[in-house]
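Read the structure below first, then the notes.
Missing here: one protein chain of the complex. Every other protein chain is in place.
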Amino acid sequence: MKHLIIGAGPSGVVAAEHIRKFDKSASITIIGDEPEAPYSRMAIPYHLIGNIKEEGTHLRHTAGHFDNLNIKIINDRVTKINSKNKSVELTSGGSESYDKLLIASGSRPVSPPIPGIGQPGVHSCWTLEDARAIAALAKPGAKVIQIGAGFIACIILEALARRDVELTVVEMEDRMVPRMMDSIAGNMIKDWCVHKKIDVFTNGQVSEIKKVDGDHTFKVSVKTPNGITELDADLVITATGVRPCTDFLEGSDLIIDDGIIVDKNMQTNVADIFAAGDVAQGKDFCTGEYTVQAIQPTAAEHGLIAAQNMVGAERAECGGTINMNVLDTMGLISCSFGLWQGVEGGESCQLVEKDKWRYLNLQFDGDVLIGATAIGHTQHVGVMRGLIQAEITLGPWKDKLLNNPLQLMSAYLACTQSAEIKS
Amino acid sequence: MSWTKKVLRINLTKGTCTPEPLNMEWVEQFLGQRGLATKYLTEEVPPTTDALSPENTMYMITGPLTGTMASTAGRYSVVTKSPLTGAVACSNSGGFFGNEMKCAGWDMIILEGKSPMPVYISINDDKAEILPADEIWGKSVWETDEWLHAKHQDPQLRIAAIGVPGEKGVLYAAIINDLHRAAGRSGVGTVMGSKNVKAIALRGSKGVTVNDPKAFFETTTAAKKILAENAVTGEGLPALGTQVLMNVINEMGAQPAHNYKDSVFAGASKISGEAMLEPRESDGKPNLTRNAGCFACTISCGRISTIDPQHFSIQNKDDLHHSYHANSGGLEYEAAWALGSDTGVDDLDALTYAQFVCNEQGLDPISLGSTIAAAMEMFEEGVITTKDTGGIELNFGNAKAMIECTELVAKAEGFGLELGQGSARFCAKHGRPELSMTVRGQEFPAYDPRGIQGMGLGYATSNRGACHLRGYTVASEVLGIPIKTDPLETEGKAGLQIAFQNATAVFDSVGICVFTSFAWSLEDVAPQLDAACEGDWTPERLGEIGERIWNLERLYNEAAGVGASADKLPPRMTTEPATTGPAAGKVSGLATMLPEYYAERGWSPEGGVTAETKTRLGL
Partner (left out) sequence: MQMSLVIDANKCTGCLQCEMACSYEGEGVFNPTKSRIKIFPFHEEGIFVPYTCTQCDEAWCMHACPVEAIVLNKTTGAKEIVNDLCVGCKVCTIACPFGTVNYNADSGKVIKCDLCGGDPECAKACPTDAITYQDANWTGYDKMKDYAAKAMPAK
């Protein structure tokens, strides 16, 4: 049996390792288009800060890990899938056949349609290669403009600030991290950044990046409701979101919406082709709908389920993954889970402590927790996932939580651990 | 090093919070907690100071072991000049407040002066603030605790607070921490209230380290084993709490009843530790839900109890705090005795309710119960009538009356205000001072000096007024620890009492619970201390420190006018023989024991600390 995996990120690697666990003799090949050993993008900011070397970003650390598991890794890029004869074509000119194929090609940054976006000195922050380029340009005193204040934008802020650059963030929406934080949380994070001496323009749009002669490399035009501001810059970082890498699938029979549509077995509409991770549009636990989540835990979970089904030992099902994120914005830690926006008819509670940089918002449907947002809370935060995903009936503890959301851990224990404290 | 070497001095008059170094020279002489704070008091507060004036100062202090893993090492003491006794006050409490203070980086918190308006103190590690308390002034400890937790949104905040009695000058108001642990005696809560301080809310995240970890773990582990294997600390106290004593003391004829008219209480078994385990009719549950431990305590004598849901005390009371219908800190022996045996009330749930009230509002149940008992005797003799009591039929054994009095003192209203002055002042006011069972104005605890002779000498000489916790010779005279002595005999009791007083002064200064002394001697304490902090701590040196502390307290009391002249028992103890039980026919032999005591202390025959003794102890 020959298993071929496109993508050397967490989803692809987890899948390869699990396939090996279930099938000692199968042939397993991973095709990755970056020259590095498989690494985690999650770790790049910590590399930029200088906490870890490049090797610290690697997914696996044991020498010869993939060789020992007899997993072959090819540095190449797939240009086309021929599902009829079960093979893929490669940029290098060759091809690889498969019995089972997993597409775990991940996602790549969206490039906003701004004049001047393509020139040197304007970078996204997605790959180790990007990180090297940013590190080279983000020298002390340099003026850096970051376009976008999403998840990735936020986690690299500290790395940039620690390099003593003068930092400006421009975000189109009315708050920071708009896709994982509600208005209060997104604005609290904005206030935090301002408090940390970062200029933040919300409701702002970069309209042009002009290369100029003089002390700084660029003049950047920022359009805000108050008019247009011209800013100097030596480095422009674009962090305006990512989208699934599906370009190479054009002309295939695969059904692609935002990402590749998979069923709960991570199987695509084409026989023997599976998809997992950022590229897959899988089932969302909370909504029941199929969406692209592009988060690490989902990538790992997808990889595991895909592997089980590719081996065919048992029909593993994904009951739906939960959308969740944890974010460290220059030391301010935030996280959100599930339907943090709430649902119609559901109750909610919130605790806002601006002076302490803390926020907690819980969303309920009936007496079940369905979503949560937290800032400044780092202890036992996982129980928010536990309560949501196990759909735990809170009973009398729901009212206690509405009254004081900080009793989350007590509610969790009361409802799961001990009959004595349930009432 | 388990000291933080830092003191937080809060001047309420000026509204300042100032850190200062701990006086480590005094640590060498007086150790910590009780001893060290008393040294600060004697240096900073003149003995003649009015206890309720801004010139009095209150010290909340930990010991060197507080906050470590040594068993019971969560203690702190409150030291000040007592408004009840005029003597030095030192009340010791467990719970989780002391260790939190240490974790926040403070060995001691000093409250001096008086705030112009009601305030509470918020301490979060290095950050200390004096904040307005208008919204909680007039509220109970439990309400204050809820309010502060909600305000600071921190479930792990540790709070010590006073209730209404502390605000309104009831002279035996307690400081309650962690809802039901009390720095209970001598009116330390009254002093806090006089300074317009409602509460102290603490949060510490720094932790505590020790000097020699390896030796520390070895010695503390060995010491914990001793506690676990001891019949009192390993079995009796965990199973029955301090209430393990109720039947024992009663059976030996030393359980005072009816304001010390009797030495045996017929209803003792109904309000005993054993009774707390009996399922009740209404809901099939026993009074006791479980035992609980203070910080680091491997004994865990604490009681968590409920009141019978059908009991009259909690019916039809709309404004009752919800905790009265749930679990809370249950009956301790002293409370069960004072509110029960001494008032003749044998209703377990009435006593549990009264205990809850004392916890909720911050009252010393011993002083409260004893004062009610004295009032009952006067009521039965016709000295006071329903005109005085506001209509309460204040007979012995009337549970409803006991509860009404407790509630009135808790609210500091009407007849409660009078009872709130304590038994000595109450009896004197009504012309019968001899009916007050007090020494230095503080009410007797639960051991009849006629049936346990050593305790009579202890009450008479106790530096904080009548007290069992200054020299608990019950251990020897009843339980045989460290050796059994005859409770009805006076011979040798002077030396025994001195040994207990000195050793207890050490236990009270280390940061551990005095209950460990049922199993530990100074030989067991010294190595734990030696491993935890710098210095050379031997049992001999600790013994000397204990004696030094005792004499320091005595000197302060002498100067305050409550020295030797106050070393006496009420005439009932020395002239009215016990009528029932094994001690029948006996009176206290104080007159015999006291001269021996003075001599063995190295004091003058008149009871004054001599120059030689002062020199010998470096005072």
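Side notes on the structure shown:
Think of it as A and B in the order they're written, each chain with its own count starting at 1.
Rule of thumb we're sticking to: a contact is a pair of C-beta atoms (placed from the backbone, for glycine too) under 8 Å apart; a residue touches a chain by one contact, two chains touch by 3 or more.
For clarity, every value in this text was computed on a predicted model and none was experimentally measured.
For the chain left out of this panel, the touching residue among A:Arg60, A:Arg108 or A:Lys196 is A:Arg60. When the whole complex is considered, the residue among B:Gly169, B:Gly293 or B:Gly535 that touches the unshown chain is B:Gly293.
Listed here are the subunit B residues that touch the chain not shown: 67-69, 71, 96, 103, 156, 179, 204-210, 213, 224, 228, 289-298, 300, 302, 304, 306, 322-323, 326-328. Within subunit A, the residues in touch with the undisplayed chain are 10, 14, 40-43, 46, 51-52, 56-61, 296-297, 300-301, 304-305, 316-319, 324-326, 328, 331, 333, 335, 337, 378-386, 389-390, 392, 409-410, 412-414, 416-418, 420-421.
What we mean here is this: only the chains that are shown with their structure count from here on.
In this assembly, the C-alpha centroid of subunit A lies 58 Å from the C-alpha centroid of subunit B. Against subunit A, the residues of subunit B that register as touching in their complex are 150, 153-155. Those residues of subunit A lying in contact with subunit B across their complex are 351, 353, 356, 358, 404, 406-407.
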